[in-house]
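Excerpt of the complex: some chains, original placement.
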Amino acid sequence: MEKKDQGPGIQAGGLSHVRQGADGSESHMVDVGSKPVTQRRASAAARVRFPAGLLPAIRAGSGPKGPIEEVARVAGILAAKSCGDLIPMCHPLGLDWVEISFHDEAEDCLEVRCTAACEGRTGIEMEAMVGASIAALTVYDMTKALDHGIRIEAVRLLEKSGGKSGHWRAP
Amino acid sequence: MEKKDQGPGIQAGGLSHVRQGADGSESHMVDVGSKPVTQRRASAAARVRFPAGLLPAIRAGSGPKGPIEEVARVAGILAAKSCGDLIPMCHPLGLDWVEISFHDEAEDCLEVRCTAACEGRTGIEMEAMVGASIAALTVYDMTKALDHGIRIEAVRLLEKSGGKSGHWRAP
Amino acid sequence: MEKKDQGPGIQAGGLSHVRQGADGSESHMVDVGSKPVTQRRASAAARVRFPAGLLPAIRAGSGPKGPIEEVARVAGILAAKSCGDLIPMCHPLGLDWVEISFHDEAEDCLEVRCTAACEGRTGIEMEAMVGASIAALTVYDMTKALDHGIRIEAVRLLEKSGGKSGHWRAP
Amino acid sequence: MEKKDQGPGIQAGGLSHVRQGADGSESHMVDVGSKPVTQRRASAAARVRFPAGLLPAIRAGSGPKGPIEEVARVAGILAAKSCGDLIPMCHPLGLDWVEISFHDEAEDCLEVRCTAACEGRTGIEMEAMVGASIAALTVYDMTKALDHGIRIEAVRLLEKSGGKSGHWRAP
């Protein structure tokens, strides 16, 4: 049966999802079948930055505490569960946990954090990144009528554990 | 038949997706049934920032030109088409066009831009924002093995046209 | 081009989605292409019935007001938008509005109502029925740890308007 | 790495999916990572009640036996498999089996039963509840042209086994 060929298919330039085919570089999905099953956990964050003065006004009114955060949490959790449908080279994973939380980061900034956990053969960084991103985009959607200049910043991995590469924490 | 009640249901603090219910503020979807159908267009962008020196090395090798950009483009287009499934309060829209393009922004930065167009009763900013975000997350997924400190920055609306509020362009 | 044959394909026993084929009755989707586009609106409801005394206790605590209702609302809205993916013979529709609200029905009963609206060639009863059902199932999911005997009752259409059959209201 | 905090995050009022956050109660998904993997099975049912005399007439004609039941079965099986996409706080599960069957319950009532089985860390009640509900809604969709007053009743769990709480059977 066709095996992941080792000759021409060697990974190109260290990129895990690109390899040299007969006619140039091409994308591919990593075969994780021989990796051990371990406990995996990853946390990511995204910041929603509001124009000066807008977030305090929202906080004094009806949001984002309450409905906006709940809607964004659900959107983020559902998106994390659908990560394998959204990010083409991601493996479909059975998640044990997804948590979305909201944190006040300075006067004009709301931070969304997403932690995901599973037992599997590959990392779940993308589940956490997608969960944080879609939750932040939902906050944007529900506040953009106030100012279209609201933006999402610093979507980034905070920490991950499990697997061969072990524990990684953002500097 | 139950109408969007105007009394207690007035929008809370200018937030289009929150209103005051009998027991406190609650989320709601905007009824766009009485808005006119117009040509809508929106562009958004997201930046993928690489640790110093990494992107030039990738460019000298097998990416992100070629496979990575094509995979990210497809992911972004599919996500823009699924926007109504991802962002809870978004209306499902029949898109006429989605375009994802990649731009070199300084030595360590790749910018993803997404433009979406449709004829409809409500704006398509979220389709453009989601398309740019998922395309950028796909670039992250396909390069993260090189450095988990790659991050996505400045997911923002660039421009929108159509509808009552007319043409808006980011300052 | 193959037309919806009128001979053997006549609807069986008044059932709109069954017709007589050459080898027996078979399912089919109704061709709505020649129906006029009109404003459509439909409301449906589902009741979540709790074992005696449980709902007052929940109300005195942390739910279902607040998080549970917001999560159920989002689930119901998303499901209404996905109706054409869930109910095989339903036409995919672009919704203008979905509203999910919660009503106290007697001491042990929470009623979920869903109203959907669109401009289209076919009714949106199923969008309202699916929205109410999935919202009620979400309430069940988030309270079932208290008692697995909670049940959903009386999923039913309340009212519909638009289209040839006009306004219908449950007796 | 961020842990499911035990202090303020204690479950609110016994509700498994609500906890007390810093700013009030909020929804959350249960972390099942430390639960043992066991064989899980759950059965649920939903009743479709027809106005007096209608179901016997349908039975004498072309349904619901045959096409309607097959279409409803497929809809129910697919929905059970998608349960984690529909019910926000549900874990995505790899099902080993889904069965949808139809039972005559009195003259005016068709009962839909759904049984789901998997090997996993958490129960699959929701998969069975969702499968039965969507199958019943599909029967409604395919018969509603005869009478919009058809309704779905008594969506309820019949039985479940596996996991810490063991075997439960509806009284």
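Here the chain labels run A, B, C and D in written order, and each chain numbers its own residues starting at 1.
Everything that follows uses one rule, which is that a residue touches a chain if its C-beta (ideal position, glycine included) is under 8 Å from a C-beta of that chain, and two chains touch if they have at least 3 such contacts.
The structure displayed is predicted, hence computed values, not measured ones.
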item	value
Whole-complex copies, counting every chain including the 4 in place	6
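The rule is short, and it goes like this: only the chains that are shown with their structure count from here on.
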item	value
Shared interface partners, meaning chains that touch subunit A and subunit D	C
Each chain counted as touching subunit C and subunit D at once	A
Maximum centroid distance from subunit A, chain identifier (CA atoms)	C
Self-contact between copies subunit B and subunit C, residue sets same or different by half	different
Interchain centroid distance [CA atoms averaged], subunit B/subunit C, Å	29
Rounded Å distance between subunit A and subunit C, as computed from the means of their C-alpha atoms	33
Contacts with two or more other chains, residues of subunit C listed in rising order	66-67, 70-71, 74-75, 78
Touch-based graph of the chains, sorted into line, ring, star, complete or other	other
Residue numbers on subunit D that touch subunit C, as the complex places them	12-18, 20, 24-27, 57-58, 60-63, 66-68, 70-71, 74-75, 78-79, 86-90, 125-126, 129-130, 133-134, 136-138, 140-146, 148-149, 151-157, 160, 168, 170-171
Contact footprint of subunit C on subunit A as seen in their complex	66-67, 70-71, 74-75, 78
Residues of subunit A touching subunit D in the complex	39, 41, 43, 65-66, 69-70, 73-74, 77-78, 81-82, 94-99, 101, 113, 115, 117-119, 159, 161
